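Missing here is one protein chain; the remaining ones are kept as they sit in the complex.
Letters A, B and C mark the chains in the order given here, with residues in each chain numbered from 1 onward.
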């Protein structure tokens, strides 16, 4: 779906950036799958399910594994997901003595969900940086323009005079609140997924929970008493947080587009979009894009909440829907923060000025 | 919009219940508006903006105020909200010496948002009760049927045997998690709204924050350093929580409808829907309704997140959209919990049984 | 869900009107259910399934039937829908000789869906009137103000001068297009539902299609070769049309709110919302409400399309979801047209004017 990717030269830069795409790339998932299998081998030995030698051999062999991606790609439409062929190839690659430590007690969803957890850790780091940058930019603008008067407007009508500070604080406060919420949220999504075929870790007999604990330790992830194969509300909370971030940026973008209107003149930008027909115009395009990205994420919330209704022990329908949604929401959020920083850096003046 | 209200005899009982409608009724809002104005008069005296005598007179007069609802109703389409006429009537009702303590430093949004905060307090109490009841019912079923075998199913296919306990725990765990999250969330929505016309409490000069603090104390609400007229993410978080609750119940409902299938036979109900044409059928209608309610709330998430993009100091568009959404989501959540309890109470057996 | 109904005095008038609620009332559905059963009795005789005497007796008895609504209400939560108890009561009411002509070959969904078809006929009439009124108002404004200059604005920036006519035509054209589309759409929703328990009219043997044809004739509805129990795209098309109407009105409302800004001054209203704190303000509240209603309908599109995925022969989940959505969308559409007419009538001048 071309327009939303960096490979698209014509629209892509509005919606995507290379760093974020790398987070969700084939290479990244393969690295996480491999890391999972390696850590699992180690964890199995930690608990004594396999010998340390078997685990070491497995980890060594996994270290030299480079899957045939074209083959995986071919199987995805058949299996509905890439793990079965990845595991088949991995089992064919490792030496016979390593086999007892490969994928033992695990299922496809364990690998994919854990990979998502590990990716979201990086996402949260990146979003924190982006949020901090926007907050700093807002604080700098406040120092420079905070005392300048401007018109307070309600229901799109001039109401009473305020200062630029009054307006800026309505942009800053929610972002600071999002920054404060994130550390509470992260432990609920940076969490091991490990349940085996039907989520009860039964494939490892009584060792299920111990292996899960050892595996979580090795991956530096939190762990829950059970698999969360069908319990997706933590991911829903994360999506809710993402969409709150873009909504707050969208409010700022909407305000800036309104402030840039002739007759209002409460912001002046140094750069800005040109027009193919009207070279005199300076369109606040990135401010507008913040609104579009906010609405995009807002709408995907409906999909991510709908996808919480996982039936039975594992749902193909709901899980597949999640894949269509969460990476897109993350990307919309990171690019929105990037655009927000650009927009704020281009501000030359804020507040009412004689025109 | 008839089918969703208790006044509808034909569809209403599926979607609404009297208790929840009362929470959002005209009477309730009038009570909260009145309480707000009374507490504000007291708070103005607490801080010394008006004398205690003036405040006492105001509170006494407010106590005898009974607005002309038909007149308010007539003005709503003109003003876009009921507060201006409510305040006009109130000012006409109170004695002249009380006037300085009426609505001073406040704006319509202060009354309505604070009323919503106070209503949500009751909503949270009610939802807590409902969640506890469902959890207890699940625990009772677990004690009775937990060890019974049933088939674990993934991607709608038989996978490996599990026990009824394994399934029940996937219904119970998320509900317990929602119960644990709610107390952290409540202080962020049970919060005073007080900002005045453009949100900066400027109408009270230097006393703005002190009056806000006193008012919050009198209403037993939390308080923020500023008005949150355009900062709606706390309400968004609450909506997210509501929709997570209904999604978790929707998963249970979907599972039960699948378990009730002939050929699967993993649940037997004592009651259940009859058919106008097939008296032999026992339809799992309330289980199905749980899925419908979950999808309803999931979809409204898009609206509530879209409505976070409040422009300028106060947004008519976004705020109005919120009114269309939040009460509906609350109602869907309370009725879903009620239906969930009914469904669980009607379970006669769980787990595989010879057919 | 109080705020959206006329019984709510504080918010209701923004979102609902009495006429539209009556279309979806208990009384209306009972009337349609009764009409359906009566027409079915007649149709059974038309085809010779029952004798004319039996049919006449049935129609006479049905004519004196007045169901116990409280009892139906009680059964709705059990059955998931009101028809089983309605039919039970009806069968108890009619004389024994009439029984063979009661509900024969029909199922609950036949009654409810056909009632919706009949209600939508009135809805379409009403919406046509509303659209025509708005178009006439726009044409009148065009005659009065069309040649007045105003600024053309793109990406929220002044672009090049246009006339008021240029702007008005962007409001008028889509409404005229919606008016032109409706007659093509109506025959696809004003259509008999008749399929019996599993949709294949098998309960009437070889007479199924003939009875359907006779029944459609008596109800003055179109007829399809088969039941459309699980084929909901015609209703989806109707919802799409409704939401297109409100989107077009929302564009007009958004434009008017932007035109009413100080510094832009391209519209002056005679009435308009007052503020509880700022009596000098004239808020364009109904223009704003048009945007809110447009977003509401836009969001429900997701629900109505999701509800198209009816499983098997009849789906409780999807159908129930439809009930939560379609009447609400209709109501939002009729009230939006009403608000649009009010807004346009209040316009005192259009176009740029010296301030």
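In this text, a contact is a pair of C-beta atoms (placed from the backbone, for glycine too) under 8 Å apart; a residue touches a chain by one contact, two chains touch by 3 or more.
Just so we're clear, the structure is a prediction, and the values are computed from it rather than from any experiment.
Peer 1: Of the residues listed, A:138, A:215 or A:286, which one is in contact with the missing chain?
Peer 2: A:286
Peer 1: Which residue numbers on chain A touch the omitted chain?
Peer 2: Against the left-out chain, chain A lists 1-5, 7-16, 21, 24-26, 29-30, 69-70, 72-74, 76-84, 86-87, 103, 106-108, 111, 196-197, 203, 257, 271-278, 283-286, 288-289, 291-292, 295-296, 299-300, 302-303, 306-307, 316-318, 320-321, 323-324, 327-328, 331, 339, 342.
Peer 1: Please give every residue of chain B in contact with the chain that is not shown.
Peer 2: 151, 153-160, 257-258, 260-265, 273, 275, 278, 281-285, 288, 299, 302, 306
Peer 1: For chain C, enumerate the residues touching the unshown chain of the complex.
Peer 2: Listed in rising order, the touching residues are 80, 152-156, 159-160, 162, 166-167, 169-170, 173-174, 177-178, 184, 197-200, 202, 226, 229-233, 236-237, 240, 243-244, 247-248, 250-251, 254-255, 258, 291, 294-295, 297-303, 305-306, 308-316.
Everything below uses one rule, namely that only the chains that are shown with their structure count from here on.
Peer 1: Among the chains, which is located farthest from chain C on the basis of C-alpha centroids?
Peer 2: Checked the centroid distances; the maximum from chain C is A.
Peer 1: If you count the contact pairs for each chain pair, which pair has the most?
Peer 2: B-C
Peer 1: As a quick test, compute the distance in whole Å between the mean CA positions of chain A and chain C.
Peer 2: Going by mean C-alpha positions, chain A sits 40 Å from chain C.
Peer 1: Roughly how far is chain B from chain C, going centre to centre by Cα mean, in whole Å?
Peer 2: Chain centres of chain B and chain C, defined by C-alpha means, are spaced 27 Å apart.
Peer 1: Going through chain C residue by residue, note those that touch at least 2 other chains and give them in order.
Peer 2: 257, 273, 275, 278, 283-285, 288, 299, 302, 306, in rising order.
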